[in-house]
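All protein chains but one are shown at their positions in the complex.
== subunit A ==
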Amino acid sequence: MAESGRSPLYLARSSYRRRRLIDAQRLLPIFLFLLYLLPLLWGGSSQDDPIGGGVRGYVHVFSVWLGAIVISGLIARALMKAETLEDASRDFGEPKQTTTSDQSGDQGTGDL
């Protein structure tokens, strides 16, 4: 991949996008983890509710879960497209290859 130590310092627009998508993919589990632990701060001895108890905790955990899945799916989709573009430009030596559109369409259906 493009991660070798000798890759250029400044990248073209498409490669730059791809890098940021990877950043997002890497950060996502960390945000998920923090949000998921949030119910531990609710309730407790000073309040009437038990820690993280009640339907509130249930709804929260499962909403965060679903949200992370949706975002992860979107990132994966975009990354896959970027990867195909990159492969194509590497194969044909032309960065804007139009034939990739049907390939990414393929993956679009694969996603569903």
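One rule holds for everything that comes next: contacts are C-beta pairs under 8 Å (C-beta built on N, C-alpha and C of every residue); 3 or more make two chains touch, one makes a residue touch a chain; residues count from 1.
Here is the rule we go by: contacts and distances are computed from a predicted model.
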Protein name (UniProt record) of the chain left out of view, among "Phosphoribosylformylglycinamidine synthase subunit PurS", "histidine kinase", "ABC transporter permease" or "Cation acetate symporter": "histidine kinase"
In subunit A, positions touching the absent partner: 1, 3-6, 22, 25-26, 28-30, 32-33, 36-37, 39-40, 43-44, 50-59, 61-62, 65-66, 68-70, 72-73, 76-77, 79-80, 83, 110-111
